[in-house]
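Below is one structure; the comments refer to it alone.
Apart from one protein chain that is not included, each protein chain of the complex appears where it belongs.
After this line comes chain A, so read on.
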Amino acid sequence: MSSPAELECKKLCVRRCLFAVTFGIAIQYLLLSIFLLLVNFSLLHPIQWVTETFSLVFSVYTWLKITPLISALVLYGIFLGNSFLAVPKYYPSRFAWLCGTFLKKWVSFVLHALLGFLTAWLYAGFLSEEYNVLLRECYEGYCLNERYIFLALGGVYAGLYYFSKERFTGEPEIVFPVIQECKYVKIRSQIYSVIYMSLMKSFVPVMCFVLVYWVASWTVTSRVAAVFDAEPDESFSSLTSIMLSFRLLLYTWILASQILCNMYLLYICFIIVLTTEEHFLIEKGPALNRQEGVTIVEALSLSKVPIAQHLASLDLFNLATSKSSERRQQIFSLSVPGGHPYNWNQLSGQVLSMIDAFTDELTQSRKTAPIQSAYFQKKLPGPMPPATLEAERILIRQYNESFGIRNMMGSPPCRSPPPSCNMTSPAMNPCDRVNDTVEHIGQVINDACRSAFYNIPGFYYLFGEQEGAKTTFILARSQDIIWLTQALAGLCAASLTEDRFGVVQKELPVIIKSFLRLKAELDQICNMNLNGKKLDRNCIALRNAVKRSLYKICTVFGDYIGDLIADMDELRRVQCYVKYLET
């Protein structure tokens, strides 16, 4: 059962999604107006052109005709909102991804095609008779209107083009903007660029569609004609005839760009709306005078509503770095009655647990060798010592040999113990020894089978897990940790002047320790080859954020750092930050 905080956060998300869908519907009218202005352009009667277009847009006919498209758009909005709010899942292999997302992708495919078709159907209705009917009267009955079919298929094609380009491989992902501008400023600035970009982006796909249509037109038109018992149209049987119908091509281009624009804008609007800042409570107050709402700690603990976690992290970051100390004072205050630093303890505990859990997850992902690396490790002779070390070893051996010095230390300890020199106790039970041997043989057979399996062409591509894929997946969702580390550092830095009761002081060593552990882990990961990439921007961003946080704490508490940290190793590492020597 959902907690009240979870319900409250879900309500917030639904409200925001509703706003995005409403905006999407408004966009339909805007795009339709642009389309009508373009297609009804009249140089000689400009006033008539504008008035007629807008009277058409606001007519009952248009409102009725646009209803199916808006219904499809609402469905699409629900689907998109659901994808945005879902907890991201990790799929280790392509096959797992295919199985896990098949249904969702299929629904998405259908929705995109439907939206494309309905847009084309709506827009074609506003064109001249040549383009707005499927069947037209001809010699002895009805003939198919190929122009209409061309436009309708063009719409479906544009919808599917967007699907294949943007939505097929990647899941909808919330990327927070670099800076928080006003919602309407962001939407306004995006509208211009998206309309322009869609016009540019749709030109080549429309040309490709012409080619595809030319190849497949006969099959399509004959089947549609059979369904409607009409004569197939052969006016577009040659490529030249299609290319020469400029007006049709122009309409298709504008239509395709409108469909792309529509989908991009809806997606952008969802992101803008969902990433708008939200102010959470610090505390709800005493039982008698309890405030309604969700606290930052509650929102941070909602792992099933990731957007709430993101917004709470952002809010905490903003309050920690803000000039106004009003909300920070609430964090540093003591509870009444009781006089305990309840707010700070709750907050620091929650944030530290999230950071530590993230670090553990990263360590786990780094240590868990993917299947293929076990296979490749068999091929490699093991870690090679550096050439300089090897050369030094040879030199020492030659020197010893030439001077007759024997090595009394025996053979050096092996770098990686071979399976034969297992650390088995001499008094091992024969039964255990047999079990061990059987287990070892089983392992060898298992590895051999896996190697053989992955050697079959295409199998590794489908079933294998990329090296560092899990780590990359975790790092891609590190924005919360970036904000939380900096927020905690900001609160610690502010505590020197604002924390009257010294509530932060107790937690400082734990915070520094947690940050140092995360930094050490990230140092190792940033040197790894993640998912075939040498540089992972998320890793760099997180590492720099943790570094900045440590620098901030050490800059403020530089003079007292020796009193705060007892562990010598930690103190040595922290001193590098105090002296600004850590990179």
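Here is the rule we go by: contacts are C-beta pairs under 8 Å (C-beta built on N, C-alpha and C of every residue); 3 or more make two chains touch, one makes a residue touch a chain; residues count from 1.
As a convention for this text, contacts and distances are computed from a predicted model.
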{"item": "Protein that the absent chain corresponds to, by UniProt name, given \"ATP-dependent DNA helicase 2 subunit KU70\", \"Aladin seven-bladed propeller domain-containing protein\", \"Glutamyl-tRNA(Gln) amidotransferase subunit B, mitochondrial\" or \"Large ribosomal subunit protein uL15m\"", "value": "\"Aladin seven-bladed propeller domain-containing protein\""}
{"item": "Touching residue (missing chain; options A:Arg136, A:Lys304, A:Arg548 or A:Arg573)", "value": "A:Arg548"}
{"item": "Per the touch definition above, residue among A:Glu181, A:Asp360 or A:Glu439 touching the missing chain", "value": "A:Glu181"}
{"item": "Option touching the unshown chain, where A:Gln28, A:Ser93, A:Thr221 or A:Gln486 are the choices", "value": "A:Gln486"}
{"item": "Residue touching the undisplayed chain, where the options are A:Thr101, A:Ser235 or A:Asn538", "value": "A:Asn538"}
{"item": "Touch list for chain A against the chain that is not drawn", "value": "177-182, 185, 189, 318, 321-323, 486, 490, 537-538, 540-541, 544-545, 547-548, 551-552, 555, 558-559, 579-583"}
